[in-house]
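Every protein chain except one is present and positioned as in the full complex.
Every chain is named by a letter (A, B and C) in the order it is written, and numbering of its residues begins at 1.
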Amino acid sequence: MLRYLTSGESHGPSLTAILEGLPAGVRIDSAAIDHEMKRRQLGYGRGARMTSIETDRVVFLGGVRSGRTIGSPLTLEVKNKDASIDRLPKVTRPRPGHADLTGALKYGTHDIRDILERASARETAARVAVGAVAKLFLKEFGIEIFSHVVSMGGVEAHPEKLTWDQVRKRAEASVLRCADSAVEKKIIALVDKAKKAGDTVGGAVEVVALGVPVGLGSHVQYDRKLDARLAGALMSIQAIKAVEVGAGARVSGMLGSEMHDQIYHSPGKGFHRKTSRSGGFEGGMTTGEPVQIRIHMKPLSTLLRPLESVDIETKKPFRATVERSDVSAVPSAGVVAEAVAAFELAGAMIEKFGGDSVAETKRNWKGYLKQVEKF
Amino acid sequence: MLRYLTSGESHGPSLTAILEGLPAGVRIDSAAIDHEMKRRQLGYGRGARMTSIETDRVVFLGGVRSGRTIGSPLTLEVKNKDASIDRLPKVTRPRPGHADLTGALKYGTHDIRDILERASARETAARVAVGAVAKLFLKEFGIEIFSHVVSMGGVEAHPEKLTWDQVRKRAEASVLRCADSAVEKKIIALVDKAKKAGDTVGGAVEVVALGVPVGLGSHVQYDRKLDARLAGALMSIQAIKAVEVGAGARVSGMLGSEMHDQIYHSPGKGFHRKTSRSGGFEGGMTTGEPVQIRIHMKPLSTLLRPLESVDIETKKPFRATVERSDVSAVPSAGVVAEAVAAFELAGAMIEKFGGDSVAETKRNWKGYLKQVEKF
Amino acid sequence: MLRYLTSGESHGPSLTAILEGLPAGVRIDSAAIDHEMKRRQLGYGRGARMTSIETDRVVFLGGVRSGRTIGSPLTLEVKNKDASIDRLPKVTRPRPGHADLTGALKYGTHDIRDILERASARETAARVAVGAVAKLFLKEFGIEIFSHVVSMGGVEAHPEKLTWDQVRKRAEASVLRCADSAVEKKIIALVDKAKKAGDTVGGAVEVVALGVPVGLGSHVQYDRKLDARLAGALMSIQAIKAVEVGAGARVSGMLGSEMHDQIYHSPGKGFHRKTSRSGGFEGGMTTGEPVQIRIHMKPLSTLLRPLESVDIETKKPFRATVERSDVSAVPSAGVVAEAVAAFELAGAMIEKFGGDSVAETKRNWKGYLKQVEKF
Partner (left out) sequence: MLRYLTSGESHGPSLTAILEGLPAGVRIDSAAIDHEMKRRQLGYGRGARMTSIETDRVVFLGGVRSGRTIGSPLTLEVKNKDASIDRLPKVTRPRPGHADLTGALKYGTHDIRDILERASARETAARVAVGAVAKLFLKEFGIEIFSHVVSMGGVEAHPEKLTWDQVRKRAEASVLRCADSAVEKKIIALVDKAKKAGDTVGGAVEVVALGVPVGLGSHVQYDRKLDARLAGALMSIQAIKAVEVGAGARVSGMLGSEMHDQIYHSPGKGFHRKTSRSGGFEGGMTTGEPVQIRIHMKPLSTLLRPLESVDIETKKPFRATVERSDVSAVPSAGVVAEAVAAFELAGAMIEKFGGDSVAETKRNWKGYLKQVEKF
């Protein structure tokens, strides 16, 4: 069973994660991990602060020896540049849309800093680190995960005619992580406009996984359905308010005759589909088709335009103002979503194939692929 | 910790669930449980089969004594009328949109009946039984859960001007579980049309929970965020392809200034909001405002109009035909979603308040409500 | 992941268990399961009640089709002959050594029946049923589990010179489940004496598993050590007060030079040991040598000789008397312990080898055995 816990506050000494259950022998490609950390920090719409600061780096304090995993749990540490948590002032003014008020009431604290330090999206650095390792594991099995922005501020991208390879490359080359360059320009204009207005912009991202074998997850119990696990995990990313698998919310407006991915078979391909409305899942299991999941991120809750709120000590209303703010973190959310999806898929691989070394897991996986082929 | 497992096939002897972790002293109101079972079986769009058959009944084989829970795990049994599983013929023709093909490949079986018997939505009878008990528990704390159909086949209801009480009552009185009577008529026409065409219709449901205290769930770890847990659990319901919390997918088209629920305070109400775009969650925790989550159900996969598929033994294509089919199960999905949400909320209550008897849990809850009031 | 929950009270309608995570294709040998249920009910020292009543039978309400598992969760039901729970009188007199007083205080009930009905060792019928299925799964991999009584009332058996095969056969042929026939006679005399005195007798049992591959469990995290999992599971059996792995408590009196199982290698056998003080575990992992664990059962808490106690309503002292009682359930505890150990070992097999069908799990296991052989 693959599992992880993250810890750390945004102005604490570091973010850490312990990741447990990975087989021995996964090559830890530091450059690949650094690259993921960097991808998380980029994206049009971030303030100067975010893009100018030094890139996060992952240090392994456990579980890695001579560049490979040894079966032990991994400790991943991302040091914070600004570890001022004990010197930072008390906060009594909750920001709407954040965990501030709710957390203060729950934990019984009158210093909102106790809450916001952990609720901050800074935590996603630890999750991206975990996901980067999960990606390295998945790569051993030819599984690849990427994401692209499919809409922002109501402007929708149309990458339908592109191949997956084109989508991935164009998204990686885009400052917005958007594969549709015409739409990218419109969104940039929209972001610039929002910035001037002191406002923030929401958006949607599609996460795609290619090479996933048929039969991960299971229909037999509600908590073993892999689409459900992915949905839960993706919804746990800060600011995500909707998750759609395949055709997603559009299914409620569809007819059965339009919806279902019909089944074909040919000697070379085996069983396959020509459409992908299911998002790669039937009965909570992967179909072997591309996994496609969309997430919707709300506009950032910290904005220059003041929102009304109430001081938790004085109970007096005030208008929440900030000096600076990102306009959007949607491109970055895609990178986080990849990481989160990578962890869930890696876990499902280990559940199905077992194994304590990559060689063993791979042998089991190959045996199954042959079984499916001969089916 | 509240947990449950369900078991049983659609033509096996029975569906069963074991529900573990409920405090002692919850009154088991059989009429209320029977009522939930009945609600699940109703709804415009079901074939004659579904609505004419005898209502499911829950029998308690453990955990209940003299009409009250005693702290032991509960066994809930729903007997099947047709327990013919061992006599039913082998199935080799997978239906697109079902678990049929994927499950057969995963479990290495050439008899699809091994898969479809468990993957069937019949399993939701066990989940509704579990949820009915969870609702009885939540009722002790004044928490109420209901649902209403918000769209079908692309036709959207507009209950925005109704009070929650009106929404609930109108939905309960509607054959479609839709609170907007004008739209209800349109949808009925649409269902009738689809029926004639041998097609099926998707739809969306909103689940609402009132009376939920502030501070269930937690921001501190990804798997403790209650909106994420609810999203995962709701996505695990058969045929659900999207989950939206509050404003949901619309957030990706919104500006920050439109999105966030501003914070107010008054002596009588304490902290409160005037809008509910968050769906009752900030930072993965309940805000104390109504919980509002939407789910989108795909049109049923079993339809009269033939879909293309391939026999798993002969590898020959065929057109999947059935003699009869429901047109939609969207109203029923709302009842299942209530049950699923009730379980998750009950679990979150027990996590926060502990307690081995309802009296103890209630004492702890009251102490917390007073703490929040005095905050 | 293999998991189970049991439910049911000793005078409720039935004991049930849901067992989830078993691959498809395990043959459900009803005779073998019935045999395990019967073994649990036998043993010298039980009152007439226990041995004369009709044997328990397991009915499968889910997860089995045409005599094989299908990957779905299994519901196992054992009906109670006497389902009088709602008619049985209130109990206010707690018996020392039972859960009576502690449970009443915890759950806030003044009717001890709410507690004793579930705390009863009757629950082990459900665990033996689960274990019987786990044994059938293990048998596919040549793993065999048995037990024998190693002491009762301070009289110790000495089966050290017997082969495992002899131990198993002699224990099965013995009314005490004791492989040492000379000692068996002494214990019978001791039980008879205790019976006359209205007393009860404790004892110890050794559980043995043969054919367990090297490398189940893991050293990498405290909760993955398989000896620890077994210890926890075995200690959860009613009335067990000590668990010993291999040399067990004797190790605290040993020197290092006497303790450790030295390592040998030969072409035929590969790595092996000539001693078995470790009980088949090093670093929380199976060594491939026989697994040997001892458990110690306290004398039954229900005895004819009165114990002092206090009525929970009147707070007046009384002397706890019963009309009849078993003298010992030690032989039966061995059968329960086999079941509990079988479940844990089956879970560890599935964790290491994965697989959704027995054929797949077996293929993975064979690949690993070959890897170990070639090591």
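Keep this in mind: contacts are C-beta pairs under 8 Å (C-beta built on N, C-alpha and C of every residue); 3 or more make two chains touch, one makes a residue touch a chain.
Model, not experiment: these values are computed from the prediction.
K.L.:
Hey, which of A:Asp261, A:Glu282 or A:Glu360 is the one touching the hidden chain?
P.N.:
Per the contact definition at the top, the residue touching the missing chain is A:Glu360.
K.L.:
Return the single residue from C:Leu2, C:Ala247 or C:Val291 that touches the missing chain.
P.N.:
That would be C:Ala247, which touches the missing chain.
K.L.:
Looking at the whole complex, which of C:Gly21, C:Pro299, C:Gly334 or C:Gly347 touches the chain that is not displayed?
P.N.:
Counting the whole complex, the residue in contact with the absent chain is C:Pro299.
K.L.:
Would you mind spotting which of C:Glu282, C:Glu338 or C:Glu360 touches the chain that isn't drawn?
P.N.:
With C:Glu282, C:Glu338 or C:Glu360 as choices, the missing chain is touched by C:Glu282.
K.L.:
Which of these, A:Arg39, A:Arg93 or A:Lys106, touches the one chain of the complex that we don't see?
P.N.:
Spelled out, the listed residue whose C-beta touches the missing chain is A:Lys106.
K.L.:
Residues on chain A that touch the omitted chain in the whole complex?
P.N.:
Chain A touches the missing chain through residues 3, 5-9, 12-18, 20, 23-25, 59, 61-63, 65-66, 70-75, 77, 85-86, 103, 106-109, 113-115, 117-118, 356-357, 359-360.
K.L.:
Just the residue numbers, please: which parts of chain B touch the chain that's not shown?
P.N.:
1, 20, 71-73, 215, 218, 220-221, 350-356, 359-360, 363-364, 367-368, 371
K.L.:
Please give every residue of chain C in contact with the chain that is not shown.
P.N.:
5-6, 94, 96-108, 110, 115, 118-119, 127, 151-154, 194, 197, 199-204, 214-215, 218-223, 225, 227-229, 231-233, 235-237, 241-265, 271, 278-279, 282-288, 296-301, 303, 305, 307-310, 312, 315, 317, 330, 340, 371-372, 375
By definition in this document, only the chains that are shown with their structure count from here on.
K.L.:
Can you check how far apart chain A and chain B are, centre to centre, with Cα atoms defining each centre and the answer in Å?
P.N.:
Here chain A and chain B have centroids separated by 26 Å.
K.L.:
Can you check how far apart chain B and chain C are, centre to centre, with Cα atoms defining each centre and the answer in Å?
P.N.:
Computed value for the inter-centroid distance: 38 Å.
K.L.:
Using CA atom averages as chain centres, what separation in Å is found between chain A and chain C?
P.N.:
Those two chain centres are 44 Å apart.
K.L.:
Multi-chain contacts only, two chains or more: what residues does chain C have there?
P.N.:
In chain C, residues 20, 71-73, 356, 359-360 touch at least two other chains, as defined above.
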